[in-house]
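In what follows, a single structure is set out as structure tokens and then discussed.
Yeah, one chain of the complex is gone here, protein chain that is, but the others are all in their spots.
Read from first to last, the chains carry the letters A and B; within each, the first residue is number 1.
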Amino acid sequence: MNVLEFKNVSKAYTKGVYVINNLNLEIPQGKIIGLLGPNGCGKSTLIKMVAGLLQPSNGEILVNGTPVGDETCALISYLPERTYFTASMKVIDIIDYFADFYKDFDKVRALNLLKDLNVDTNARLKKLSKGTKEKVQLVLVMSRQAKLYLLDEPIAGVDPATREYILSTIVSNYNPEATIIITTHLITDVEPVLDDFIFISYGGQIVMGGNAEEARNATGKSLDELFKEVFRC
Amino acid sequence: MLKKLLKYDFNAIFKYWWIGALTTLALSFVGAGCGTILETEKELPPSVIIFATIGMVLVVLGIFAFIIFAELLVYVRFYKHLFTDEGYLTFTLPVKRHQILSSKLISGFVCGLLTFIVAAADAAIIILTTFRKDIFYDGWYYDLVTFLKEMVEESGIPYLTAFFGQLLIICLLVLILGVLFTYLCITFAGAISKKSKLASAILIYYGASSVSSIFMYMFYFFGASSIFNWIDSLSSSNTQDNILLIIMLLVILFITMLCTVAYTFNYRLLDRKLNLN
Partner (left out) sequence: MKKYLVLFISVIILSLSLCIPSFASNKRVITLSDDYKYMYYNGATYVRADASMLRFTDRDLFEFEESENVTDSIVESSEGVYTYTAYDNYQDYYKIMLTEEQNKAIKMVEVTNSSHDEVIFFIIIYFCDGSELHLDFILEDSIDDYNMVISGNTKEYQIDFMWPDDNNITVDKDKFYIGNKTTINSWDYEYNYSIYASSPTDSFDAEIGMILKIENSYYFYSFIESDIKSSLDFYNMNSNKKIKVIELADEELINKIKIGEEKRLNDKFGYLYNDELTETVSKIFFILVFAIFPLAIAVTTLVIAIKAKKGVYKKLLIATSGLSLASLAVFIYIAFTLFNK
């Protein structure tokens, strides 16, 4: 079954200027998929539409066969590219917040992961470094047993060690029956964890996609090299 | 889910609200002292009178500042929670949009009501203490009731005390409408502006407030006296009382209608025109 379907989806921020234009796409469950494309091609827009933060101008998006709404929010675990918690909140308060609203949130796992990171749960978010904040957000998102994980630029703006940690956390903590969609332009780092990939161009057009291993075997190139070839300036 | 949203909204607002409330209550006792000094018949040094006057002014300013502070708590919470980065969390929670809006509305209304009660208590502490000699004698309870009755009669609306329940409902509805109106201005600004949403919200609010003020002024200028003339021209006082009751009903229905219009518009914008960037 497809966990995510786009049916003739378009999105225009201003009249006549389409960020996503008539996209049709089906995403199966149980895969880690890289949504890869140059800056401004509409990756974040797509993710936000699935998360329910934006409305498509046309078309329909289905998550597990259900149109995007409050029901699908319960199925989706979303990590945006920014910190979205109140800075004055303590880490433990945020954990309780998640536990309150998400039935599939594993509080014990979250606390254990934070303990491994040496994060003081009584510390306020504003006292933590940028990298630690990113990790806290990731831990909370990955501690849910969601059907679909949407990770928007999870490794942008952090050091290589943190990137490695983030990716290993993703792989080791997600629900194997779920699908993870990672958007990034740092392909080299994310390539080892991907099952499938989608190259997306301006206007939300799918340029290339499929199984990552098969693509590497067929072309003899890494995804990063393929990307550079496809999106050569 | 609404209960959970309410829990966090109330926590966020009243975490700081109660500090302001306690401060103004303490200030009101200072004000009561200043008032007593100013009303005393004893000869006091000018410096004491000056300090008492300044103190009274500061206390009154403090009470107004608390009211503004409480309003800001509600509206800043609404704006931050929905239209800044925190909106990414709010709108991805497994809750319906109308539950988010209802939670904000209920918390805003309760905060407004409690703020009014605290401000009224502050004013009561100052006035009743300052003028206690005029009000409180041996039979202080009866003197207090007499004082309040005289206040009501002097206000010129003893006629309307018969409609206390209806007036109370109207006041509560007006409070709800005020909260919804401000929320709507913020949401509208959030939907149409790409940058400076807060500045746009403030501009839209003041623009809309100015328009509604003109409207209210016209209502008062053209409408108010005519209504009473028309009512007075009715044949019997029974009919006059009945028609007043029905006019109250009209006002209640009209304000409720405005509230639902504001709520619906607000909901629609949050549901369809959310513009988080």
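Basically, a contact is a pair of C-beta atoms (placed from the backbone, for glycine too) under 8 Å apart; a residue touches a chain by one contact, two chains touch by 3 or more.
None of the values given here were measured: they were computed from a predicted structure.
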Check: shown chains touched by the absent chain are B
Touch criterion as defined above, residue of B:7, B:96 or B:132 at the omitted chain: B:96
Touching the absent chain in the whole complex: find that residue among B:84, B:193, B:209 or B:256. B:256
Which chain B residues touch the hidden chain? 96-98, 218-219, 222-223, 225-227, 229-237, 239-240, 243, 246-247, 249-250, 253-254, 256-257, 260-261, 263-264, 267-268, 271
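Simple rule for what comes next: only the chains that are shown with their structure count from here on.
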Listed in rising order, chain A residues that touch chain B in their complex are 48, 51-55, 69-71, 73-74, 76, 78, 80, 82-86, 97, 100-102
Quick one: in the complex, what on chain B touches chain A? 1, 4, 7-8, 12, 80, 85-89, 91-97, 271-276
